[in-house]
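The structure follows.
The full complex has more chains than appear here; those shown keep their coordinates.
Order of writing sets the chain letters: A, B and C. Residues in each chain are counted from 1.
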Amino acid sequence: MTRTADLREAAVPFPGDPPVTPALVAEHNLNALEYERIEGMLGRTPTLAELGVFSALWSEHCSYKHSKPVLRTFPTTGPRVLQGPGENAGVLRLDAGWAVAFKIESHNHPSAVEPYQGAATGVGGILRDVFTMGARPVAVLNSLRFGPLDDARNRYLFAGVVKGVGDYGNCVGVPTLGGEVNFAPGYAGNPLVNAMAVGLLREEELMRAKAEGVGNVLLTVGARTGRDGIHGASFASEELSEGSEARRPQVQVGDPFTEKLLLEATLELIQSGLAVAIQDMGAAGLTSSSAEMAARGGVGVEIDTALVPTREPGMTPYEILLSESQERMLVVAEPGKVDAVRAACAKWELEATPIGQVTDDGMFRVRHGDLVVACIPGQRLVDDCPVYEPEAREAPEAAARRAARPAPAPVDLHAALERLLDWPDIASKRWVYEQYDSTVRAATVLGPGGDAGVFHVPGTSLGVAVTVDCNSRLVALDPYEGGKHVVAEAARNVACTGAEPLGVTDCLNFGNPEKPEVFFQFREACRGIAEACRAFGTPVTGGNVSLYNESPTGAVDPTPTVGMVGLLRRVEDRVPSHFRAAGDRIVVLGRTRGALGGSAYWVVLRDFTGGAPAPVDLEAEHRLQRLLVAGAEGGLLRSAHDCSEGGLAVAAAEAAIGGPYADAALGADLDLRGYAAGVPDEALLFGEDGARAVVSCRPGDLDALLELAREHGVPAHVAGAVAGPGGEFAIITDAGRHAWPAARLRELHDQGIPRRLRAPGE
Amino acid sequence: MTYRVHVRVIPRTGLLDPQGQAVEHALGALGFAGVREVRVGKAIELGVEAAGPAQAREAARAMCDRLLANPVTEDYEIEVEG
Amino acid sequence: MRRVAVVRFPGSNCEQDVFHAVERAGADAFYVWHRDTTLGGADAVMLPGGFSYGDYLRAGAIARFSPVMTAVQAFAREGGPVLGICNGFQILCEAGLLPGALLRNAGLAFTSRPVRCRVEQTGTPFTSAYEPGAIVRMPVANGEGRYAADPATLDRLEAEGRVVLRYLDNPNGSVRDIAGIANEGGTVVGIMPHPDRADHSLLGAAEGAGFFTSLAAAPAGAR
């Protein structure tokens, strides 16, 4: 009671700020309930600055008000978890004192407006999330979704995003070890750009963004604050006033050079013990970084916006609090170490400016000079946002699509394989990843182009495998099974390199959660993800939720992207995806029932997106993963490639035509007779059942491999042998022998994307 | 006839221009005092077939709007020679 | 050569790669900061890859004015061995220690992939470990790697055997497939591909090690 009494006096409007009206509240996307809660909390009308602070921290992005209850169902603990959800990035223990920090984040909306800068700043943000934990970023991945390439706007977005991702990561000097790109009508108006970063740290250097120590100093480090990305809507109410033009929100521009300096300075501050806590100023900039750090530490903070170095004159406290200018950090340091902090930053040509301190009254207080413009109970600011559990109902169309079948049509297996390999979703992504530096840091053991990237942990025998995956078609058709498929595919990809899957970060890209059919997809996909993560013992250590991905044509396809890391105890054991040498024996692992529901085959050959995805057998998936790891550690596997989009035939063909820089495509001869009795050829070749992989081994290792498969309870079919360079890729089924020149398949696969960029619409 | 057209595409004011900042900083370090507000953009020279200078300018404007400049982040200026 | 100085500019990002490659080759590496004015008595100097000063304006254009470059200039003038890799090559050209320039790739895109090169000149401190004509596979990773110079300069480079490295599969439109060149004395060498990323088998190619073992093999203080 007394507190609210104080609060009534506690903050005054900044001269020139518009009065807080219902319209202004609405423009800040705060509903009646939320605004009531704010007034109740303050016991008075908030100032514009306070309104801005609430609108930022109570936004979906920061508050998770629609997703929290669902996210709580994820398994987040395990023997290797050093840091789960709640920090800038999750951290897992490796071995020998090393740990890996990793996190994925979306930058969808900025990329839709300005693909190059949107994607670039997305990479910048996720790198900061990782190095603020005290980890040196050693790998980045990216997951991209666009509308089909026959449309000029989609090609423009695709090219701009790829250049943006590349230019930023290349300059900072972090290799891109993997990613994914898909094209589907559902993303036409609303591309998805998810970036994942992976960093290495010594366990003892783990840093948390937890403000502590009353009297400690807050410093901004890095770029100056401009009007970038400020929530502009709130100024509509003063359209007529002069100066509102100058205040329109601006595109965030990335500066990877400053990021690189910030990276080095931050790691120096942490290693030399100069910083108590560090957080990057990402979404909602100064506001969320200071409020979240204070809440985590259970302390208050006081900031003077007049002290924040700005890029433009005349910025108001509101603008300074909400600016999303890039390459900025908030550092907490003991008063006695402030000069040392500034010196360390100066070495890297960075400004470090004290702007406030940690207080004992638990308040989030902002002054501009001696004017207090915001004064909010800190803990409640972060915790008291209402949480919603929206209605969830599957759309009837969705159920209908799942039940539907394509019209019968003549089967042409020969054309089918060629068209699938040329299809942009399956075709080689070389055009993309050759724009990304994948070898800087001289630790890349397996680069892009295989199932997962693998890097060497310097000075150890360890390797780390990384991948990011999501088959959104399966999720759209059956969110629950689809969610399991996503995790299973990521784990298969990691295991194919010989690495044991350790943990997950996820980026949940969905439409408007207030639509029951969207929230149904969200809830069910998460249920599937949680179940699969439990089954595999791969906890979720963090992630990001991106909702309201809507375009004029409706919500995007549900896209819960999963990033996974895995551990190779001996990095030399790593297994590539492609066949290595003529004469090696080819073995198909796992059972094929011929599930064509949601398959690429039906989309490409039948122009039909539908059917029921195969139910995921989590036990079978787990057994396969363990077999692949054991096979690699026993040195029995020469190559391993998992079966996913396009099924067994595409997986085998990809393994045969070789990696992006193979001197020539190797052929292969596969005899599938007697492998999957009763399964029609098109389903046998192109069905998308999970828990399968195509592997090769030296002839002399075949028996040992088969024995190992038996021990692990994984069906193994000896399909044939790798042929020499210039050979044929052939599959024999009960219907006969189908053969393609391996070189032609390689060409189709390699040119699928570039040829569409050169000659659109063909 | 063919007109020589000079197009200047410059990052919009207010937007961060890291390249401009770097150049300004470097010029300062080289001892060039009193240099400020440096911005770095693209200079594009074209030979444009047109009935007159006005038409050449018109054509160039259309090219800027369609291709040469990014409407979200850049402003442009056009000069027609002779 | 025992002691090799690896120069760090703001925005360098291959300094550790070069450092470790030097050590693996059996020499001692140490870092020199761009603000330093001496080279700490180094027997050789390496300018690593990266994006010094963000490669803003032109790759290497700003870095070449760093204080340390005065020392590098003097060191080179006395015949000291200097190797510039990628951004290091760009800096050497901007600094006038090597002729010509490195321009935006013909494909207009950053290009990251392994390339095969032929060692054309084994008479430099960095290539003596190679057989003449040896084929070396190394990654390139750059946006401004297209070597250009006027015809007279090119003819001179060819005539004097100063084309050190030539692409077999030219990734960027470099004139005459030039991947690396040397100064008149053959002591200052610039190359675009990254031997520092191809010096042991885990990385898929080990042939790049020669650039560092050549140096390590040369007797200390040899110059």
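Assume a residue touches a chain if its C-beta (ideal position, glycine included) is under 8 Å from a C-beta of that chain, and two chains touch if they have at least 3 such contacts.
Here the structure is a predicted model, which means the values were calculated and not measured.
Colleague: Can you tell me how many copies of each labelled chain are present in the full complex, written as a formula?
Modeller: A x1, B x2, C x1
Here, only the chains that are shown with their structure count from here on.
Colleague: Looking at B-C and A-B, which one has the bigger number of contacting C-beta pairs?
Modeller: A-B
Colleague: Whole-Å distance, chain A centre to chain B centre, using C-alpha means?
Modeller: Once rounded, the distance between the two centres reads 37 Å.
Colleague: Multi-chain contacts only, two chains or more: what residues does chain A have there?
Modeller: Each of 255, 257-258 in chain A touches at least two other chains.
Colleague: Residues of chain C that touch two or more other chains: which are they?
Modeller: 53-54, 56
Colleague: Contact residues on chain C for chain A in the complex?
Modeller: Counting only chain C, the residues touching chain A are 10-11, 13-14, 16-17, 20-21, 49-51, 53-56, 109-114, 139, 141, 143, 194, 196-197, 199, 202-204.
Colleague: What residues of chain A sit close enough to touch chain B in their complex?
Modeller: Chain A residues touching chain B: 113-114, 117, 223, 226-228, 246, 250-251, 253, 255, 257-258, 311-312, 325-326.
Colleague: Could you pull out which chain A residues touch chain C in their complex?
Modeller: Listed in rising order, the residues of chain A that touch chain C are 163, 166-167, 170-173, 255-258, 260-261, 348-349, 433-445, 456, 458, 571-572, 660-661.
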